[in-house]
Structures are given as C-alpha cells and as structure tokens.
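Entry: chain A
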Amino acid sequence: MRPSLPAAVTAVLVTVTVAVSGCSGPAATRAAGGTTVTVFAAASLKATFTRLGRAFEASHPGTAVVFNFAGSQALAEQITQGAPADAFASANEASMATVAGAGLAAGRARPFATNTLTIAVPPDNPAAVATFADLARPGLKLVVCAPAVPCGAATLTLEEATGVTLAPVSEEQAVTDVLAKVRAGEADAGLVYATDVIAAGDSVRGIAFPESSRAVNRNVIVALSGGPQSGLGQEFVDLVRSAEGQQVLADAGFGTAT
Partner candidate 1 sequence: MPAAAGAAFVVVPLLALGLRVDWSRFGELLGSPSSLAALTLSLQTSAVATLACLVLGVPMALVLARRRFPGRQVVRSLALLPLVLPPVVGGIALLYTFGRRGLLGQTLDVLGVPVAFTSVAVVLAQTFVALPFLVVSLEGTLRSVGQRYEAVAATLGAPPSTVLCRVTLPLVLPGLLSGAVLSFARALGEFGATITFAGSLQGVTRTLPLEIYLRQVDDPDAAMALSLVLVAVAIGITVATARLGERAHR
Partner candidate 2 sequence: MTLACAATLAARGFDIDLEVGEGERVAVLGQNGSGKSTLLGVLAGTLRPDAGRASLDGRVLFDLGPGRRLWLPPHRRGIALLAQDPLLFPHLTVLDNVAFAPRVGGAPRADARARAERWLEEVEVLPLAGRRPHELSGGEAQRVALARALAAEPALLLLDEPMAAVDVAVAPMLRRVLRRVLAGRTTMIVTHDLLDALLLSDRLVVMEEGRVAESGPTEETLRHPRAGFTARLAGLNLIRGTRDGGGVVGRDGVRIDGTTGDAPALRDGDPAAAAFAPAEVSIYLSPPTGSPRNHLPVTITEVEPHGELVRVRGDDHHGHSIAADVTPVSVAELDLYPGRDVTFVVKAATVTIYPA
C-alpha cells in the first residue's frame, strides 16, 4: 500500500509538533514570569528532592525548581553532552567524577547523604530471612542489582568484604525492579538501599544487617558552572546541606555524610 502524500505530511507534522512541545512545554510554562533553576538528581532522591524543591520555591518567590531524575551515570553523560543544568546530585562518586573531569563543576563536590544496603523481604517473610548470611542459603530466591549499577556495585563490595558468595536468581537493572520482584513475592529477598525500603512503605519489610556498613554509598552534590542559573544552583546545594535539608533526608532513611 502506498500512503497518500497528505497523510504522510500530516504524520510528519504531528510527529514534529509532539516532539517540539514535549521538549519545551513544561519548562516554558513554569518559567513564565520568573526564573528557573534546573537540578539533575539521582532517581533515588526523587521524593526528598521534590520536597526540598518546594521549600526552595517557598523561600525564593518567583523561582521555579525543575528536576530531571534519572540514573546518575545517564545524568552525568547528559551534562557532559551540554544539557543545561544548574546543579547535579549524584548517587555515587564515580558519576560525579565524569562531570568534574569535564571541568563543569563549580567548586568541589560535597557529600550530603549516605545510603546503605538493606534486605527487603515480602511482608510475610516466607523464607524467614534474618541475617545477611541467610541470603546465601541454597534454594532461596534472591534478587539483587546488576554490578553495572550503583546498588549492584555496593552488593559486590559487600560480598567481597564479608566473604559471603551470593547466588542471585536475577540481577536487575534498577532498585525499583528488585523491589517489584520482592513485592510480588517472586523473590524471597532482595538487596536494596535502606531509603528504598522506607519509600516502599508496607509493601515490603526491611531487615537491617550490621555488615551493611562495609559498603556505604556516598551521595554528592555540586553546582554546575555552565548552568544558566549557576548561582541559584549553589543556593539549592546549600539548602540540601542545611539542617532543614538534612532532616528531610534523614526522615527518608539516608545516613549523615561526614
């Protein structure tokens, strides 16, 4: 079948229109009549940073905070490719190094929170998991993050530090995928960040274990020199590191960074 010319034109126009409006729509409306500060932040910070963003807007009338939540490494690449961002909060130091290495950081990146792994089990804990060593039990269906992503790297560190060899049935791409499998009862246990368990509410149960201190993940933040509102970016960084910011993070299960 040969599509008619008008149909093809329409299709192209629709595609272009959707693409253009999708790119610029929200930012443009939010910016109307004020300034906008753009923050790129790791996906694990979505809940806390959204709250802090509202607080920032309250103390800076006329300023809107726009977030881009994604994997830290993906965000770092977007920034080095020239994405306009005023501040960058990374869930690990490696991704931050990418940005700093490109000379885009305004100053030194500062740690603002830590995150440790915890065991997530279904609410009824069918496999009766109690300790980290339990996770190596034969027949137990354990789901972890893939080593390529930060939570997986932390898992690997823990295995090496404790000498416990885990045999997961799946290495997921993201913490959310691990949680989903635990929540559905597919997995008997999963290794996720403590903050993820708190965010998941009653749908999963968290089991803290002392060995977790041997793989501490440090969240770091910096204002970006190339951003259109770099100054406001620095002010957001300050808010995160303030007592108010630290309280919001602690409520969500983050540890204090030193």
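On the choice of candidates, all candidates are chains of the complex that A comes from, given by their letters.
The criterion applied here is as follows: a contact is a pair of C-beta atoms (placed from the backbone, for glycine too) under 8 Å apart; a residue touches a chain by one contact, two chains touch by 3 or more; residues count from 1.
Computed from a predicted structure; not experimentally measured.
**Q** Which numbered candidate, 1 or 2, lies in contact with chain A within the complex?
**A** Answer for chain A among the listed options: 1.
**Q** With touch defined as at the start, can you tell me which chain A residues reach candidate 1 in the complex?
**A** 5, 8-9, 11-12, 15, 71, 73-74, 141, 143, 146-149, 168-173, 177, 180-181, 184-187
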